[in-house]
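Missing here is one protein chain; the remaining ones are kept as they sit in the complex.
Entry: chain A
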Amino acid sequence: MEMLALLRGLYAIWLRELTRATRDRAQLIGGVSRPLIWLLILGVGLNPYFRGEVYGEVRFVIPYTYLQFLFPAVIVLNIMYTSIQFAVSVIWDREFGFLREVLVSPMPRPLILLGKVLGGSTVAMIHGGLVLILARFADVTLSPLQIVQALGLMFVLAFGLTSFGVILAARVRSFEGFGVFSNTIILPLYFTSSSVFPLDPSLTRAQIVTAYPEWLVFMVQINPITYAVDALRGILITFNQFPSAMGSAVIFGMAVVFFVVALLDFRRA
């Protein structure tokens, strides 16, 4: 096939995913309700417990307020849900025969998958970007450069997680099964990503394990989402718990590895 025709096919698949997701009000309601619940209710509800009462007292070791600390994590949560839920679209296409029709087209399978993953990533990035509207509420001041950098990082993260959603879809056969499965993956990954509590970067590992049990510290440190949240915090509130390049490296690595595995699964489909 000609290069142009291939690109046109890729664009058509991307566009289909994008229009389908953005016309679906239920998905957008999810994209709005999550930041509202997490920032407005949980963030504001817990904020008084993380505020200072005595000068010099260190209750919350991060040089930011709890809302500022939570803000980048809520963006990652929104991306995680949208990306991984994207697998439903793959299951849907498989159930109703659309996937078969696309697979017998002259388009190479890697390009079909790329189109679908790019479509899912764009939708997830839009959902992550919507949270940026709440920056004023969380008292996070953003420059245009920070917004561009954050959207770029969100897109790469969404690409990796959407590919992960495709991997899940290849292993789950029903909508019902996927619903339960996705929640048992998203929430544990989110809660163990240092999203709602910080690991103080100024402390050594020996000091950290006096604050948290060692198994929890271990889970936080092996969770790739930890580094995604950290990279986004680095951009949005200039705070990193880990070396700043590490977050970007993990996100890029995750995107490549998950896409390759998804491709292997998709070829077998």
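Quick note on the criterion: a residue touches a chain if its C-beta (ideal position, glycine included) is under 8 Å from a C-beta of that chain, and two chains touch if they have at least 3 such contacts; residues count from 1.
Everything below uses one rule, namely that contacts and distances are computed from a predicted model.
Chemist: Just to verify: the chain that's not displayed, which of "Transporter substrate-binding domain-containing protein", "Chemotaxis protein CheA", "Phosphate-specific transport system accessory protein PhoU" or "NADH-quinone oxidoreductase subunit" does UniProt list as its protein name?
Modeler: Hidden chain, UniProt protein name: "Transporter substrate-binding domain-containing protein".
Chemist: Please identify which residue in A:Met3, A:Val54, A:Leu145 or A:Ile222 touches the non-displayed chain.
Modeler: A:Val54
Chemist: Write down which of A:Ile133, A:Val148, A:Leu187 or A:Val256 is the residue touching the left-out chain.
Modeler: Answer from the full complex: A:Ile133 touches the omitted chain.
Chemist: Touching the missing chain, which residues of chain A?
Modeler: These residues of chain A touch the chain that is not shown: 18-19, 22-25, 28-29, 31-32, 35-36, 40, 43-44, 47-48, 50-67, 126, 130-131, 133-139.
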